[in-house]
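Attaching a single structure in structure tokens format; questions to follow.
One chain of protein is taken out of this complex; the other chains stay put.
Right after this comes subunit A.
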Amino acid sequence: EPRPAMASPAASPDSSSHEGPSAPGGSPTSDSENLSPDELELLAKLEEQNRLLEADSKSMRSVNGSRRNSGSSLVSSSSASSNLSHLEEDTWILWGRIVNEWDEWRKKKEKLLKELIRKGIPHHFRAIVWQLLCSAAELPLKAQYSELLRMSSPCERLIRRDIARTYPEHDFFKGQDSLGQEVLFNVMKAYSLVDREVGYCQGSAFIVGLLLMQMPEEEAFSVFVRLMQEYRLRELFKPSMAELGLCIYQFEFLLQEQLPELNVHFRSQSFLTSMYASSWFLTLFLTTFPLPVATRVFDIFMYEGLEIVFRVGMALLQFNQAELVQLDMEGMSQYFQKVIPHQFDSCPDKLILRACQVKYNPRKMKRLEKEYAALKSKEMEEQIEIKRLRSENRLLKQRIETLEKGNPRLTEEFVAHLETELERSRLRESETLGALKEMQDKVLDMEKRQPLLPDESSVVRLQEELQELALSDLGDTWQVRHGDTGDKWQGVPAAPGCPKCVPT
């Protein structure tokens, strides 16, 4: 469908809808930033260029549409017909001035700069403008780069494995010994050395690869370090990847708020946001769109940050809502993989314009961040509790197993022990019985010999003798014992002081 050419920056439709702190109020850009007549004229020309580009893209299919042949021409204007060349020149003049007067533009013409970047940075200026936008030149680490290359990193193997899988179809990175692969490896390795916590994360090489298509490795390294430090990328690529979870959470909020019908459909199909949006955030659309389109988004990212990913993502869903609600989970997955990436090959401006119109409230996003943090810490507590219970469970199970296995063993031992005991008892019993028998025999033997023993009268006589010996108490006992036991001699206690009297 026909779309209007991009509005002039002075009356940009989004400068009023944008609620960011950098763009408060609604006064037109040109009034607040006092443009010179030259600059106004240039802007008018740029407008014209946009209109022509739009018409151009409609009349002929762009030749640099797919990633396959995107190597040489990354900027959309390079595909435009020759009647645009003088406008291209004007654009270069304008950007040349911007670069030369950078501080002034950055401070005083912020909104205009933002508009110009949204229209796309000319290919030849990207390297310098990206570096300026993130103050890469002032990075102290830059001086260490060559030294870092001499060191070895624990992530080297992992990086090496992924190098050939980053822009594999791009000329610059084709071939195992290509310059592209070598410098990509260098930058990824150097980064993994200065940030041990993040080390190397899959996906990040696409960002570095794009930088390397524009600038030498040392500069690319500096820009990447800045992006990691200042643009939330470090948080995205950390081992916990918590920031990705947050981005998905925030994106789901926008979806629910702005496209409720689509949101309901996604949910009914269990179509998770992470399915289509993870790579949007992790590679800033570099693995979604062909490079000419993705680079336009990246231009904006360099100035506006991760916000543009939310905007482009929402714009994509807006454009495709009608088709998506007709599809099931599988249909949607394939639609996201095959159709959406090439929808804007010939008209990136259409996408950018819609993205800039998406409602995005930074304050609300901040609030969601706090909400998410609270949610996560609660989840974390639960996870810890679950983990604790799980390991306790595991230990208990192990104990039960040991007991089950151990019990029979214990019983056996116990039985064996009892058997030994029993054996011993039997032995003792037979010993005792033997002793008893012996005693009984002795008694019998003694009974047989009784007549030989002294009779009562002789005992009396002996008693008298004892008495005579003044051992009366012993004599008493003797008499008593004898009276008690009758014929049993063995129980007689030994007479103290008279061992000879004890019968043997």
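Heads up, the rule we're going with is that a contact is a pair of C-beta atoms (placed from the backbone, for glycine too) under 8 Å apart; a residue touches a chain by one contact, two chains touch by 3 or more; residues count from 1.
The working rule: contacts and distances are computed from a predicted model.
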So one subunit is absent here. Using its UniProt record, which name fits best from "Ras-related protein Rab-39B-like", "E3 ubiquitin ligase complex SCF subunit", "Ras and ef-hand domain-containing protein" or "Flap endonuclease 1"? "Ras-related protein Rab-39B-like"
Sole contact to the chain not displayed, among A:S36, A:N100, A:S152 or A:S270: A:S270
May I ask which residue of A:A164, A:L327 or A:L375 touches the chain that does not appear here? A:A164
Only one of A:S279, A:Q318 or A:Q463 touches the unshown chain, namely A:S279
Option from A:V187, A:C201, A:I300 or A:L324 whose C-beta touches the chain left out: A:C201
Would you write out the residues of subunit A that touch the absent chain, in ascending order? 158, 161-162, 164-169, 201-203, 205-206, 237-242, 244-245, 270, 272, 274-275, 278-279, 282-283, 287, 329-330, 333-334, 337, 390
